[in-house]
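See below for the structure under consideration.
Of the protein chains in this complex, one is absent; all others appear in place.
What follows is chain A.
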Amino acid sequence: MVIMTEDQKMIYFMKRIVAGEKIEADDWMPREYRDTLIKLISMHGMSEIMGALPEKEWVPKAPSLYRKLGIMAKVQDEMGHGQLLLRVVEDLLKPYGKTRGDLMQDLFNEDLKFHNVFHMETKTWADAGLIGWLVDGAAIITQTNMLGASYGPYAKALQRICAEEVFHAQHGEAIIMALAEGTDVQKAMVQDALNRWWPSLLMFFGPESKATTGTSKQEATIRYKIRINTNEELRQSFLDKYVPRILSLGMTIPDETIYFNEESKEWIYQQPDWAEFRKIISNNGPRSQARLNLRRSSYENNAWVREALSAKVN
């Protein structure tokens, strides 16, 4: 067996990446690749779990038996995605001797962040529909972009997640359509939800470049073939797909300046407040601390259960 130096391993690894091969959990990988994946997937996994909290607020209140069943299934899926993704991260963390418990602590210590959208308040039932339709719609765009990710276990988890997200978007769209075609109060409710969520939806894809927020994972993730497109390209795809649909439901885009530039083939739109974005993702959004507290307190409150399950009893 030929023993390779670190440099040779790196050259071989990059050859595999360029050739489109899948890297598996036990394969050699450079630290930067492992750390990028850990950061990306733990943030994705924790966002699924934190993302269950704004929607769960509407589960008991869902306005019919049918909607109650639908939203229960939807939120359950999100928790399932969280579980699937944390399992992928757990394997990556092994060489560092870290576990899922450490990830929870990282979340509580605020070292591990979650997606900007899940820091926001939900005010009406329309928000529950809008999250399903447009937040999951945005997630489908970013996640399908990584379906061919070079890291095999992540790509496999994403296959299943994306398949379910399509149902979620349809579930959300059905709620929105009922409201958009409903009474004046319902129509106003859905427009109000869109107005409030619009900046968060634009922010969802992240800033165009690192210059905006100081850090960005996009260069490394593209170099290692974890994803294909840039943040801005993904945001443009979102606008391509959803602006016409929003308009066709009789709603207005809460940005008077938005238009499609036929020459450059791109949407020109009002930039969201990126200073606000930085504030939100550093856990200073409207509901950041309340949701973290809910997660912390339920974790502490149930500590006795985890202890009981792991106790060795004669």
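Here is the rule we go by: a residue touches a chain if its C-beta (ideal position, glycine included) is under 8 Å from a C-beta of that chain, and two chains touch if they have at least 3 such contacts; residues count from 1.
Everything that follows uses one rule, which is that contacts and distances are computed from a predicted model.
Selecting from "Leucine/isoleucine/valine transporter permease subunit", "Family 43 glycosylhydrolase", "Ring-1,2-phenylacetyl-CoA epoxidase subunit PaaC" or "Polysulfide reductase NrfD", the unshown chain of this assembly corresponds to "Ring-1,2-phenylacetyl-CoA epoxidase subunit PaaC" (UniProt protein name).
For the options A:Val2, A:Ala19 or A:Leu309, the residue in contact with the chain missing from this view is A:Leu309.
Within the complete assembly, A:Trp125 is the residue of A:Phe13, A:Tyr33, A:Trp125 or A:Tyr224 that touches the hidden chain. The chain that is not drawn here is touched, among residues A:Met10, A:Val59 or A:Ile258, by A:Val59. Looking at chain A, the residues touching the absent chain are 49, 52-53, 56-69, 72-73, 75-76, 79-80, 82-83, 86, 125, 175, 178-179, 182-183, 185-186, 290, 293-294, 297-298, 301-302, 304-309, 311, 313.
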